[in-house]
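Before I ask anything, let me first share the structure, which is written out below as structure tokens.
Some chains have been omitted; the remaining ones sit where they do in the full complex.
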Amino acid sequence: MKATEALQAHTKYLWFNTKNRRDYVRITDEVAQFCQESGIQEGFILVSAMHITAGVYVNDWENGLIHDIDEWLEKIAPVNPGYQHHKTGEDNGDAHLKRILINHQVMIPVTEGKLDLGPWEQIFYAEFDGQRKKRVILKALGI
Amino acid sequence: MKATEALQAHTKYLWFNTKNRRDYVRITDEVAQFCQESGIQEGFILVSAMHITAGVYVNDWENGLIHDIDEWLEKIAPVNPGYQHHKTGEDNGDAHLKRILINHQVMIPVTEGKLDLGPWEQIFYAEFDGQRKKRVILKALGI
């Protein structure tokens, strides 16, 4: 597929306020809707967590695996009162590290007007210090 | 370098079917060839694994290091029959976690018609549950 046209850029913000401190929210449908709204046919959509204790990742939509991911993140980057960061009064050192581990953004390719994801790829917002309002940017660049 | 022209978008899919369950395949040449085919002079190429038990990364082309990376991934995200994900009948929970750890995509800058990589940067496809057909998307956006 090849196309040569003028560029379009579109921006939208998603807001989250999870009930739990840690949560994993599927946002594939919201990103697909944004793709449709933008009207771009070929390009990229950036999906990026704007708060530094949250992430975005692409993996399976299966509750057992989501449980495994959460347990694994907690094992590798555990809640721990001993973080130096906590001397500022914060208690979320682990959440900053979990964001690094899972990464905070993905680029979604758009082909023929649709998210060009593999058959099992689903986009997730990963909250590590929730119970307050936090934001994700969606930014589309393309034709 | 500055350029102001109409945008081009190009898409290609690479297929893999590795002999081993875990494998690390250098794909710099394939991405460079795609860059040339696309004809873009300035822009980005997304290289993204479309299956959720594989990744893409940029690091050294040195067999000792590739061995170290594999050993390290297995240490941090080990094969383990205890994953909840396995209640679905799957046995690849570790592969999902390894993909998160190594990340599943990179953006390659294109400058003056070539991949703008550092002297030792090489692009790799990382397979964590192979021995079947799997896909990587290459998507170029630029001038």
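Chains here go by letter, A and B, matching the order in which they are written, and residues are numbered from 1 within each.
What we mean here is this: contacts are C-beta pairs under 8 Å (C-beta built on N, C-alpha and C of every residue); 3 or more make two chains touch, one makes a residue touch a chain.
Note that the coordinates shown come from a computational prediction; the quantities given were computed from them, not determined experimentally.
Taken as a whole, the complex in this structure file is built from 3 copies of one protein sequence, with 2 shown in place.
Keep in mind that, in the parts below, only the chains that are shown with their structure count from here on.
Once the centre of each chain is set as its mean CA position, chain A and chain B turn out to be 19 Å apart. Those residues of chain B lying in contact with chain A across their complex are 6-11, 44, 46, 48-52, 76-77, 83-88, 93, 96-97, 99-101, 103-105, 107, 135, 137, 139, 141. Those residues of chain A that touch chain B in the shared complex are 1-7, 42-44, 57-60, 62-65, 67-69, 72, 76, 101-103, 106-107, 109, 111, 116-121, 141-143.
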